[in-house]
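Here the complex is missing one protein chain, while the rest keep their positions.
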Amino acid sequence: MAAYVAMLTKVGLEHYLVVGGILFALGIYIVLTRRNAISILLGVELILNSAGLNYVAFSHFSTGNVDGQIYTVFIIMLAASEAAIGLAIVLAIYQLFATIDVEATETLKD
Amino acid sequence: MDHPVQTDFLRWIVLFPLLGAAVNGLLGARIQERAGKRMVAFIACAPVTLSFLFSLWAYSRLLGLPAKERFLIDRFYTWIPMGSFSVDVAFWVDPLSAIMILVVSGIGGLIHFYSIGYMHDDRSMWRYFAYLNLFTFSMLLLVTGDNLLVMFVGWEGVGLCSWALIGFWYTDHTNTRAGNKAFIVNRIGDFGFVLGIFLLYWTLSGQGQGTLAFREIAEHVGLLADLELWGVGVATLVTILLFIGATGKSAQIPLYVWLPDAMQGPTPVSALIHAATMVTAGVYMIARLNGLFSAAPATLQIIAVVGAATAFFAATVAITQTDIKRVLAYSTISQLGYMFLAMGVTAYSAGVFHLLTHAFFKACLFLGSGSIIHAMQGEQDMRQMGGLRKVMPATFRTFAIAVLAIAGTPFLAGFFSKDAILWQAWATHNQLLWGVAVFVAGLTAFYMFRQFFMVFFGQCRADHHVQEHLHESPKIMTYPLWILAAGSVVVGYLGLPAFLGGSMLDHWLDPVIHVPHGEHHAVMEEVGVMSVSIVAAAAGVVLAWFLYYVRTPSRDESPEARGFAYRVLFNKYYVDEVYQFVFVGGTLLLARVGAAFDRYIIDTIVDGTAKVTTILAWFNGLFDKYVIDMLVNAVANVTFAVGNNFRRVQTGNINSYLYVVVGAVVVALIVKLRYWS
Amino acid sequence: MTEHVLSYMVFFPLAGMLVVLILPSGRHDLIRWVSAAATVPPLILGVWLYANFDTTTTGMQFVERAAWIPAFNIEYFIGVDGLSVSMLLLTALLSFLCIFASWGIDKGVKGYFALFLLLDTGMTGVFVALDFVLFYVFWEVMLLPMYFLIGIWGGPRKEYAAIKFFLYTLLGSVLMLVAILALYFYSEPNTFDMTKLMDRSSLYSTTPLAMWPFNVWGWGFQHVVWMALFIGFAIKIPAFPFHTWLPDAHVEAPTAISVILAGILLKMGTYGILRINYPMLPAATADLAFWFLAALGAWNIVYGGLCAMAQTDMKKLVAYSSVSHMGYVMLGMAAFNTQGINGAVLQMFNHGTITAMLFLLVGVIYDRAHHRDINGFGGLAGIMPVYAGFTALAFFASMGLPGLSGFVSEVLVLLGAWPKYHALTIIAALGIVITAGYMLWMMQRVYLGPPNEKYRDLPEINGREIFTLFPLGVIVVVVGVYPRVVLDLLQASLNNINQMVISHLS
Partner (left out) sequence: MDLGNLASLKLFHPEIVLAGTIILLTILDLVVANKRLMAYVGLAGCLVALAATLELYGTEPTLLFHRMVALDNFALFFKVVTLVALVAAIWMSIGSGEVRQVHLGEYYIVLLTCGFGMFFMASGNNLLMAYLGLELVSLTSYILTGMLPHNRRSAEAALKYLIYGGVASGTMIYGMSWVFGMAGSLDYAAINAAMSQGDGNEAGLFIAFVFILAGFGYKMAFAPFHMWSPDVYQGAPTPFTGFLSVASNAAGLAILIRFFYPAVSTLGQEGIWTFQAFPALQWTDLLVAVSIVTMTWGNLSALNQNNVKRLLAYSGIAHAGYIMMGLVVLNNDGLTAMLFYVVVYLIMNLGAFLVVMVVANATGREDMEAYRGLAWRGAAFPAVCMAVFVFSLTGLPPLAGFIGKLLLFAAIIEGQFYVLAVAAIINTVISLYYYARIAKTMFLDDPGPDDGPVTATASAVPLLGALMVLTVVLGVYWGPLLDYTTGSLGFFMK
């Protein structure tokens, strides 16, 4: 009972990791299922953020230095630039195909 | 016999004809148009004459030596030096081969001269003489070669020339087919012959005496005693294999079928190759290796039986034939049967003796028939002839002498030689074979006189056109006839029976041929045996006289009109048809099967993947898709099939791509975690 | 000069190729003559080699060594023994003659002769290479030119034939490569030097591998390597299951290329077996010879002969006759005695010359009548007597008629095979009957009989063609009459190779 209460009250590494894992899974799920290019990009963002969360968590609980936070900053930055480029490309797609449904853009195949 | 006399002129006996052949063969065409046919003929006849003279020289050299040392050798060069196996190109002349070279170059020479007249109108005379010389070369090589391999060279060489000469008029396929038949049947014989050579060589070398030279074989023949292979005595096996070769070359059952067809060639060729010389090669070979054969009694039995059977079989066929040359051809086969019978009963010298006499009278008969055919403008059917004795006196007389000789008229060559064989058969207690032989003697007399009467007596049944042009042949053709006829008379006296003073020939051959001196027989017995054959012959003559002289044959009597037996005989027991069907047909069938296997078998392999193949055929156009060789294509098609399925994955749909990624990761994880728990 | 004679022989054609490449592609005759000129020196050097070759020693002669890739002990290492010299002569001669046989090529002349010369270099190289990598490189160098020569200048189904030849051979050579590497790593210190590997032949393990199916067959490392090499070579020979590329390649290839194919490339298979499998893997050779050399050889003889009999295309017939005749080589080398192995190599040489003649002759008639259907001719002997004369010579030589070269080698092979394999020898001896059968039959249908009106006025064989045929004809006769011109060359070397195996025979 006490342990259970402790677990509820005192949040530990595991909780973060589980949340990160869930985020990652969600991201993958979105990426796999969505047809809309934008949503797929969002899925990718989720994946990246799950990783970021892990870094922060690890750096706080286990390594004890700030490396993790620094990594996370980098990740956020990359996510941003990726999103920027992604959106640009999606725009181009929209101009050429008049849709951003990835199933509509299947000219390249064997 | 231990110190052979080294000489260096024997090679010329062999090489002269080769020279002639080379000159005529390479330049003949030009020579013929520049210098004319006479030149060609000269180039051809001169070398043979020279060989004959050299043969006489060799013969005289032999005479000069004491009987035991009559043995000349001429080592030319080492042909195949191969470790323990070393073969020289060497020629030797001993009493046996002396006789042969005299016959070959002598009778061969006569036939060369005869051919000048006979082939006078032929466009490619040069080719003819080139072949003829080449044949003489090969034949001389065959008889003078001092070891089996060199002999085999000649052996094959004569086969080649006979092929070339049978098919000499190659624009007619019946001729070329006959030629091929002769060659291939001989090859079957050679198949046995070479295997015999191998077995003999390796058995001897197993005994530390690997050799193929006749003398050494004769010396070491004892080594073969009680050696076995596959449960058969090696000596027996070797001799049987060699005998297979002999049946091919000398037209014995079962390989005799080529000889009658061989009559498609020019008649002088039939005389030289298919009567006097080549066909006797088998007999010569056995006589040459008599020591070896004597060591294999089983084989001798076989040979004797085959010989007698052939003699009988051929004779029966001969009595119904209407083609003048075919009669002679079957008679040749039959006479060869006699010789093999002689070999079989170890009467080697008697066999050689018959070979000698037969060479004369059979050559004479063939040349005579040639002269007749010449006069009849190529007609060979005896039913069209008749009454020729008036128009062609010389041919008639010589032919008569030869017929008498072969029929076994007392005191002519055939009589003595045939009788020697019969007597030996009797003396070696082969009464049954003797009986057969005697009966065949009667048949021989019958069919020879049948021919004689049909051709020369009665009214001429040829049409007018032919009759007007009937004429005696030119001297160049008749002189050889006379010489041969003379030979058919006198040669017999070389081998008189014991009670008439004994055989010079036996004596002459004694050093090389081991004549089994059986128990002594009473003179009366010999005389009695002899008289029986005389009676048989006489009976044959009389019968022929009744059937073909008294009631003269009609112009176009057809064998179909006769009884069943007659038809069977006339159609040579249908052996050709059977062979054609069984062996030729069989081989071709095999060949087709083989080729088909090569082309189609893979189909069945592919059938399993046939569906895939058909589905994919269209893009398989990369390589020809209907190509038969399916093995490669099968591989190709299957690969392409798989490839195609891979392509399906590449749908172009990004989600599916990602599925692949995640799927892969998951699979990896699952596999790994599984393999821990 | 003399110490680099082999290198000159190998690379002169290559130099010729470079020259051809820089020539203007329009100047056909110039290109032809230059290529011809490029093949002359190897021929002369070959004759010189023959004259100065020491037939008494078994060692490699005219050896050249130079470091190539030290890191892997790869050397430029070439040399010859009797076996190689005989093949070298054949290569030099046929390459020279085939240039003239290719005179009629008029599409892409430049490319044709360039590739041909490259091919020449490759072939010569294979016969002199003593370093495995070098050997393999030369081996593969032949592949591409052959592919293009068949594929570009070939007949109607050239592409199929070319790619088939290519795939078959590549499969074989990749297996060979693996085998080579296996030997390389098995040797200590690692080396590609063939002579060193031969000296080490006793070290290769023959203890059965644990892996199925080798444990069942009792195959060790040595056997597996032997097999890998053998398949590579069997494809070239070509031995029974791998022979189907041959008829197609021959039928489609231009005459000269057929000549090279049959005359030289086929020999590389048997050459490789003698040069590599025998000395390096003697134990495996001793174990596997019966089935994979002797039995397969005998089967080749009969099977090839029968297939030949059923063909109606002259080239296909000759191609199958090659399958049959190469069978003698395999049978002979499996006899492991002087007669057999010498006969085998002599047969290689003879088959090279005889089949070359046959293909040239078929080419002659094909150039005139533009088809090769055996039943489509008749009576050519009357129309083209000289041509018919050459044909007769070639046919009878191929039939193994005494006095011509084929006879000596076949007799030696059969003689050698007899003591070891009675039954197989009997089967193989059937070959002499079958060969006579299809050769005579073809001769009868094509050259004899009533002249075919369609070809009444075919021109007689011309000087250039005679020039290509005559030397071969002379060789066929000379070797038949005096085989020592070749045999003396071979004996020492071959007996040496033979000895290595004999000690392992059980």
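The first chain written gets the first letter, and so on, giving A, B and C; residue counts start at 1 in each chain.
Note that contacts are C-beta pairs under 8 Å (C-beta built on N, C-alpha and C of every residue); 3 or more make two chains touch, one makes a residue touch a chain.
All of these numbers come straight from a predicted model, not from anything done at the bench.
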{"item": "Where the missing chain makes contact, among the chains that are shown", "value": "A, B, C"}
{"item": "Identified contact with the non-displayed chain, of C:40, C:60 or C:152", "value": "C:152"}
{"item": "Per the touch definition above, residue among C:78, C:105, C:163 or C:500 touching the missing chain", "value": "C:163"}
{"item": "Residues from chain B at the interface with the omitted partner, ascending", "value": "619, 622, 636, 639-640, 642-644, 646-647, 649-650, 652, 654, 657-658, 660-661, 663-665, 668-669, 672-673, 676"}
{"item": "Absent-chain interface as seen on chain C, which is shown", "value": "68-72, 108, 133, 136-137, 140-141, 143-144, 147-148, 151-152, 158-159, 162-163, 166-167, 170-171, 174-175, 177-178, 181-182, 184-185"}
{"item": "Chain A residues touching the omitted chain (full complex)", "value": "17, 20, 24, 27-28, 31, 37, 40-41, 43-44, 47-48, 50-51, 54-55, 58-59, 62-63, 67-68, 71, 74-75, 78, 81-82, 85-86, 88-90, 92-93, 96-97, 102, 105-110"}
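The rule we apply is simple: only the chains that are shown with their structure count from here on.
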{"item": "Pairwise touch network: line, ring, star, complete, or other", "value": "line"}
{"item": "Central chain (by mean CA position)", "value": "C"}
{"item": "Whole-Å separation of chain centres (CA-atom averages), chain B against chain C", "value": "36"}
{"item": "Centre distance in Å when chain A and chain B are each reduced to the mean of their C-alpha atoms", "value": "98"}
{"item": "Multi-partner residues of chain A (each touching 2 or more other chains)", "value": "none"}
{"item": "Numbers and ranges of chain B residues touching at least 2 other chains", "value": "none"}
{"item": "Chain B - residues contacting chain A, complex", "value": "647, 650-655, 658-659, 662"}
{"item": "Touch list for chain B against partner chain C, complex", "value": "29, 77-85, 149, 152-153, 155-157, 160, 163, 167, 170-173, 176-177, 180, 183-184, 187-188, 190-191, 194-195, 197-199, 201-202, 229, 587-588, 590-596, 598, 623-624, 627, 629, 631-632"}
{"item": "Residue ranges of chain C in contact with chain B within the complex", "value": "157, 159-160, 163-164, 167-168, 244-245, 248, 303, 306-311, 337-339, 342-343, 379, 381-382, 385, 396, 401-403, 407-408, 411-412, 414-415, 418-419, 422, 425-426, 429-430, 432-434, 436-438, 440-441, 444, 447-451, 482-484, 487, 491, 495"}
